[in-house]
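Here's the structure we're looking at; comments come further down.
For this view, one protein chain was removed and the others were kept in their places.
Naming follows writing order (A, B and C), and every chain is counted from residue 1.
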Amino acid sequence: MTDLRIGAIGCGYWGPNLIRNFIEIPGAVVVAVADLQPEPLNRMMQRFPQIETSTTDYRDLFDLDLDAVVIATPPATHYAIARDCMEHGLHVLVEKPITLNSDDAQRLIDVAEAHDRVLMVGHTFEYNSAVRAIKEMITSGELGDIYYIDAIRASLGLFQTKANVVWDLAPHDISILRYLLDADPVSVNTHGSSCVQQGIEDVAYTTLMFPNNVLAHIRSSWLDPSKQRRITVVGSKKMVIYDDVEPLEKVKIFDKGVKAIRHTDTYGEFSFAYHYGDVVIPYIRFEEPLRVQCQHFLDCVREGKQPDTDGHNGKRVVQIVEAAQRSMQNGGDTVYLNGNGRGNAAEARRVKELAHA
Amino acid sequence: MTDLRIGAIGCGYWGPNLIRNFIEIPGAVVVAVADLQPEPLNRMMQRFPQIETSTTDYRDLFDLDLDAVVIATPPATHYAIARDCMEHGLHVLVEKPITLNSDDAQRLIDVAEAHDRVLMVGHTFEYNSAVRAIKEMITSGELGDIYYIDAIRASLGLFQTKANVVWDLAPHDISILRYLLDADPVSVNTHGSSCVQQGIEDVAYTTLMFPNNVLAHIRSSWLDPSKQRRITVVGSKKMVIYDDVEPLEKVKIFDKGVKAIRHTDTYGEFSFAYHYGDVVIPYIRFEEPLRVQCQHFLDCVREGKQPDTDGHNGKRVVQIVEAAQRSMQNGGDTVYLNGNGRGNAAEARRVKELAHA
Amino acid sequence: MTDLRIGAIGCGYWGPNLIRNFIEIPGAVVVAVADLQPEPLNRMMQRFPQIETSTTDYRDLFDLDLDAVVIATPPATHYAIARDCMEHGLHVLVEKPITLNSDDAQRLIDVAEAHDRVLMVGHTFEYNSAVRAIKEMITSGELGDIYYIDAIRASLGLFQTKANVVWDLAPHDISILRYLLDADPVSVNTHGSSCVQQGIEDVAYTTLMFPNNVLAHIRSSWLDPSKQRRITVVGSKKMVIYDDVEPLEKVKIFDKGVKAIRHTDTYGEFSFAYHYGDVVIPYIRFEEPLRVQCQHFLDCVREGKQPDTDGHNGKRVVQIVEAAQRSMQNGGDTVYLNGNGRGNAAEARRVKELAHA
Partner (left out) sequence: MTDLRIGAIGCGYWGPNLIRNFIEIPGAVVVAVADLQPEPLNRMMQRFPQIETSTTDYRDLFDLDLDAVVIATPPATHYAIARDCMEHGLHVLVEKPITLNSDDAQRLIDVAEAHDRVLMVGHTFEYNSAVRAIKEMITSGELGDIYYIDAIRASLGLFQTKANVVWDLAPHDISILRYLLDADPVSVNTHGSSCVQQGIEDVAYTTLMFPNNVLAHIRSSWLDPSKQRRITVVGSKKMVIYDDVEPLEKVKIFDKGVKAIRHTDTYGEFSFAYHYGDVVIPYIRFEEPLRVQCQHFLDCVREGKQPDTDGHNGKRVVQIVEAAQRSMQNGGDTVYLNGNGRGNAAEARRVKELAHA
């Protein structure tokens, strides 16, 4: 089995992590790096002398007999570069968000199909051992029916001047929610505030209504005194907290809950049974999620498989962020999502009815 | 100075705490207790043998030459009982929420004025040392401009069959927010979900827009694996977390923040200055907030003062809960509040403009 | 079944807790209280008007046809009062330490036997649900062989002027260790320091060697910035932490450990197998330990049973504290304990040999 030949485009903030992984995984070699700036290129060539070529023009990579590229450039450039690379016969792993609008995402999907290329987006959390463990608890029925999911991603974060906090942070949680619930939301509401920079929201609250009346809520903030990264999944049987800030006890399963019990007496009232049991912190063998993701990309390239986080996945996340953005611009009004991510009156009515059921 | 003669109406869940406090504070005696059920009455008489009279009809208290009553009955009865007591010449401390609708609250205010009686509502957190310490930091300018406030009140809570989680838990946070910001919200959005009982929301997310674009958000949940009671106040100079679940380190002041700095170069871009400093956990001398509240009531009765948490305060909180309830019933649509708690088109437009500024 | 008639002697710091419990438990009445000071007596009579008699001379209790007394006076008075009460036909529950020297403890045992009275000492932790849960894990073999136990009891504590920190805090941990290991220590070393008051140690470190080479260590401090009350039990199969300061997650069971594996190769070296598994926080139904203890005393009185924490138990704890005190006075020299708590040359040699095995 010959090594897959990889090129890396963009080696600023996140790119070096991808490069390191593809260098360390057996079965792949990083042949070349591209970046508009010479400085990060030099840093990479010094740190990884095994890389043969560096260039400020990513199109130079088309002459190097590569199998695939990994793209970690600013989001606004994802579409053009990914398209160009696939049209030159290369498989593509592109960072999240796949594009800045869902039409472009669809076009990338079309190009990938037309050229029979692998198109994968770097939604790393879907390769995270803790998230996968929770997914398994949901699938196996251990948690019971899912009531709601609460997600927080906050810290005194790196402010950006071109994207707001929803585009920056929420894709992670949206990707996790879709993965855990195996569904797309029906509606989105987002309230945001631009505290530090006019016009760039740095704090946002997003409510997502999923099918079967499952509520999800995402708090996104670049402006919080303490770093928080937590997902709480509340089911009818058990509840789980995944706290990514905890160094060791990342996942806690609470064997507790509450059940409404209908009285049989004349009052027709409810009473409640509270259930308290053990808390379990399962031992989860940790693997670097990015490593799992990069390995999965190589497997897909080699075997011609569709990646778990393929273009469709990437497009759905972008559609939901678009909806959140639209809601936020309209003071938090509800935006309904249908199959193509645009409003649908019938569905909207159904959702309203569900909400008042 | 003769002791003030107090009667207690309602001695179920919260009433005994009020009774204990009025017994322990010098200058007051609890003369009588009333409750519809004999069982809690017996418990009180056994525990506090100094109480002279117990009765299942609160109107028996009108013959006992009392100065004041404290009402801790179910919320639906607050209005009728408080009104009756004031009309019989008694000063009234009533538990939160003051009434179940703001019109009734206004009527109580009118009765109190007509009969020159003290009408006070038990918004205990406004008498809490930690909340007061934060208020002082805001007033003194120590925190800078307030950017936003995030509030969480969640646990595997006591489910109720008549009121949803917004009526049960949010009044505490609304009272705190109004106190800290010294303002009323301009608009309210609430998203809720009825997980366990049909039609009774047990999880709710409320967004409040205050004047000057100050965002506030309240998470209320009866269905959370871990007990959380936390207020995060983010200012332009400092940030504060008040975590009521922490046994000792309840208030943490973070001397950190971020500032947008406009570049003077041709690009007109922003860059950001991050500021990191010490974290301080101030030593706050704790007094039982309920004790402070009860003492304040006695002072107001004795000196004819208007309480800090008077009828107007109680009514404003009810108006905001009403708005949250209305929003929740309409799938989270924005409800605008004006002086009388009802929609106002001009104000609504202004808010929308602010939100998009 | 007629109520047992109880008298309470000493109602300063801890006495009121005992009185409250005996009042609340069905089957007992607190008939009288005694204390040298009128002030605490008045407080008790006000708080518990059902108590008939109060007196500054405990001997007045002998005329009241009591069944039993509970003694919560200063330790120096335990011996004389307990003896006097038993000789007047009363069953006795006395606070820890039972006496200030083991000879007096033996004398109390003798008096109890001669008069056929129940003599019980208030080692509350042996009635604590968390401690009992750990004891069960040890007994059932769940933890494997016990390797060592580490105990910490520290805070910015209430300084005493008559007893040092070993006499004040260590009896709790010694009682727990004896209970968990079902054995007495073979030797004791204590190092202390008198930081604030000359001659009264406020910080002490005690090492206890139990049979089978099980090491235990107790840190006792009145001078620590954070309150700590933690017992760590390390077994060959599992490890347990009991953290009494944690409000909810008091007991954590770690399914992890390390095993030495002898190589079969020529080097004869060891390698180690590390075992990592889940962490479990068992749901332990909490009952106030003092309530369990008081109930046990009543049961013993009624049924003529020997209490779990009887005079012998109380005496053994005192013997170990005496040994710790002796060691501390000699700069931490080892003090060996035999059946009567005094040095024994043969045993000492055996311990030394064990230690170097």
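Observations
By our rule, a residue touches a chain if its C-beta (ideal position, glycine included) is under 8 Å from a C-beta of that chain, and two chains touch if they have at least 3 such contacts.
Please read these numbers as outputs of a predicted model, since none were measured by experiment.
Within the set B:G141, B:P247, B:G277 or B:G304, the residue that contacts the chain not displayed is B:G277. Listed residues C:M45, C:A133 or C:L215: the one in touch with the omitted chain is C:L215. The hidden chain makes contact, of the residues C:A114, C:C195 or C:L248, with C:C195.
The missing chain lies against chain C, touching residues 147-148, 150, 156, 159, 161, 187, 189, 191-193, 195-199, 203, 205, 207, 213, 215, 217, 219, 221-226, 232, 234, 239-241, 252, 254, 256-260, 269-270, 272, 274, 329-334, 351-352, 355-357. Across the interface with the omitted chain, chain B contributes residues 249, 255-256, 276-283.
By definition in this document, only the chains that are shown with their structure count from here on.
Separating the CA-averaged centres of chain A and chain B is a span of 38 Å.
For this pair, chain A with chain C, the centres built from the Cα atoms lie 54 Å apart. Once the centre of each chain is set as its mean CA position, chain B and chain C turn out to be 44 Å apart. Annotation for chain A: residues touching 2 or more other chains are 256.
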